[in-house]
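Of the protein chains in this complex, all but one are displayed in their positions.
Up next, chain A:
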Amino acid sequence: MGEILTAGVIEMIRNDRVKNHEQMKPVLQVTELKLFTAQQEPSKERIRVLLSDGTAFIQGMLGVALNPLVKDGVLQPGSILRLDHFVCSEIQKKKIVVIAQLEVITTKSDIIGDHARGRKATEQHGGDSGNTSYEQHGRTDVSSARQINSTETGTSLVGQQRRQVFGSGSGSGSSFEQHGRSDLSGGRQINNNGTGTSHAGIGQQRQQVYGSGSSLPGSYNNPSAGLVRDPPPTYPLQRHQPPPPMYQNRGPVARNEAPPRIIPINALNPYSGRWTIKARVTSKGDLRTYNNPRGGGKVFSFDLLDADGGEIRVTCFNAVADQFFDQIVVGNLYLISRGNLRPAQRKFNHLPNDYEISLDNASTVQQCHEEDAAIPQNQYNFRSIGDIESMETNSIIDVIGVVSSISPTASIMKKTGTETQKRSLQLKDMSGRSVEVTMWGSFCNAEGQKLQSLCDSGEFPVLAVKAGRVSEFNGKAVSTIGSSQLFVEPDLAEAQKLKEWFVREGRSAPCISISREFTGGGRVDVRKTISQIKDEKLGTSEKPDWITVNATIIYMKVDNFYYTACPLMNGDRQCNKKVTDNGDGTWRCEKCDKCVDECDYRYILQLQLQDHTGLTWVTAFQEAGEEIMGMPAKDLYYVKHEHNDEEKFEDIIRKVAFTKYIFKLKVKEETYGDEPTVKATVVKVDKVNYSSDTRTILDAMEKLRTAEAGSSGVGTSGTRDVSSVERREFGLPANQSDQYGNQSSNGARPHGGGGAMSCDVCGNTGHVSANCPNTRSGPQGQYMGGGSYGGSGSYGGGLPRQHVGSY
């Protein structure tokens, strides 16, 4: 279609080969019209036009007589006309075609040629200002260049010696680079979005020229090229290069007002030139204030989804956050451009995109009021609950299911002392599994309440969770995080399917829960023996191991049984950090950064524990310490130091020895200097509940029996425990030892039973004196219970694993 227009004529005009109508009457197309008042003749209106010959543009001015044509609409952008009477003059070094007479050949026409780069001419007069801004551009680096958002000087024909700052396209972008000091990521063009004939709308995109990247730099170097290199007729989809600049070293400086080229989110990368994306906001975060070592500030982010399913997060800081926070509404479509692309922060950003957008003052966010059905409301990647079991903890997933039960909100105290809300529910799906979903914070009251009322009314609503985190405690569970979203009864195909399945069979189908019931303690009591700590290398893995042992305190270090602690309250908890003595009677806490007159005394007991398998050192702190010692640390401190009552002190200490408790230990390997050592801390101390203890042991025996018929190892000790526990603690200790003592010293001959071997030492069958468990020098003096028992013949345990074939 270029044949209609006189191709190449503009170049000739520029080259002075065509000066006026006498040489030629070119047929040109008007791409833009602008009304302005000339500075020289303020009373008159003049119309400026942008003329195209299919490949190049030139500015033109209509004679006043021609104004009515425009006013009547005969002459409009797109019109094709023949210049019957014109002259070409140079104003401020720019070539302008002053048209006195013309004939409109076609009023309405599509823009011909493929370099139509909509230069939006804003109604800005004042080329000077514009020019100066350009000046700035030339000098400054990209970032400031970006500031020139809307001061463009389409009209300014003034001094364009500057480098083209405008630039639609990477051409200008690269011009920056080359001339200037912009960095590559700048292809920051001075884009003027959303003004004038905004091509932002859908379907109004004009073709843009894409110079091939390689040619651009080249072209820079020959300003004589004057015009744009030949643009390829179609732009390659993969490289969304903005079109190269129209003018090279001359021509009006204008902002690049080309219609934004909308690219898919998935094509965004830090090296994209000027880009625009059109997407829907799927989630909007809160405006948060933060404080980190580098300073404080405000931040707010939102997630976008576009027609191709690409998702990306957009973050704004400080002033920019304020600017856009009110503008962004979830569910609306926006056109966003001129943001910075940077690698995504995986810690906070769980979207499937390597990058995230950061907006600044130069960025633009423009709402699209037209709906676009191509862009979905939200995108999910649902996993079935059965899959969750095999997923890694802390992975982020989407899940959908039917709520089978929901519990009321509970208030939980966080470590920092603040309170937060928590609510859990059970979610079932077609995989036949159910999982516990925990909601935190505001979700409890919002969606939580909604779900509760639905459940109370007998319904089983469908819940979709987006960006939930897989957590692990007693099995797997899902919990919400800051950026999670909950959708009750969502309008999705999956929801529909779930509902149907539920009605059909799911309601009654047994569902195996992958999250075991959350017991109060949260931890299953893992019974171990002390030797197992070493044998099984407990504590050496990443996480500490929590175990329970039934053991006796053999020894307690007396030297440092306490430390001076900070009594100040940090929220709800005491600081408890060690305070240093200032010397003058006050104590200083590093953490609270305060001095206190009176410090708190807290236990730090080093205890040696022993059970029938081994010995170990553990440390007990305040709570456990008080239980063991029977008095607060402060009191004990006073006894020792203030009252200097050595005797009483020793008495107390002695009493502690050989007391048996159930200890809940946290075992973890820590590195001191170069050496890693496994340390155990007492988390809780309980008195031995013989009844339940016995049962535990009986269970263990049972397990062992089924595992290995006839093994006597653990069984033996088990038995010993059983009997000793049974007999020992009931009744009075004195009696018992008497009984036992008597029994054993009796050297009674075995009677009844085959009694193949009878021991001379203790009189019991099953072993000989050499193997007699009663010999203290035997393996690991197993002191059990209060008072040593004369090894009443019940254990072969002294000799571990003594297996006697016959009884």
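The rule is short, and it goes like this: a contact is a pair of C-beta atoms (placed from the backbone, for glycine too) under 8 Å apart; a residue touches a chain by one contact, two chains touch by 3 or more; residues count from 1.
Following the convention adopted for this analysis, contacts and distances are computed from a predicted model.
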- Task: Between "Ribosomal RNA-processing protein 42", "1-aminocyclopropane-1-carboxylate synthase", "Glucosidase 2 subunit beta" or "TRAM domain-containing protein", choose the name on the UniProt record of the chain that's been left out.
- Result: "TRAM domain-containing protein"
- In the whole complex, what residues of chain A lie against the chain that is missing from view? 690-691, 694-695, 698, 701, 715-716, 719-720, 722-723, 726, 730-731, 735, 738-739, 742-743, 746, 748, 750-753, 763-766, 793-796, 804, 806-807
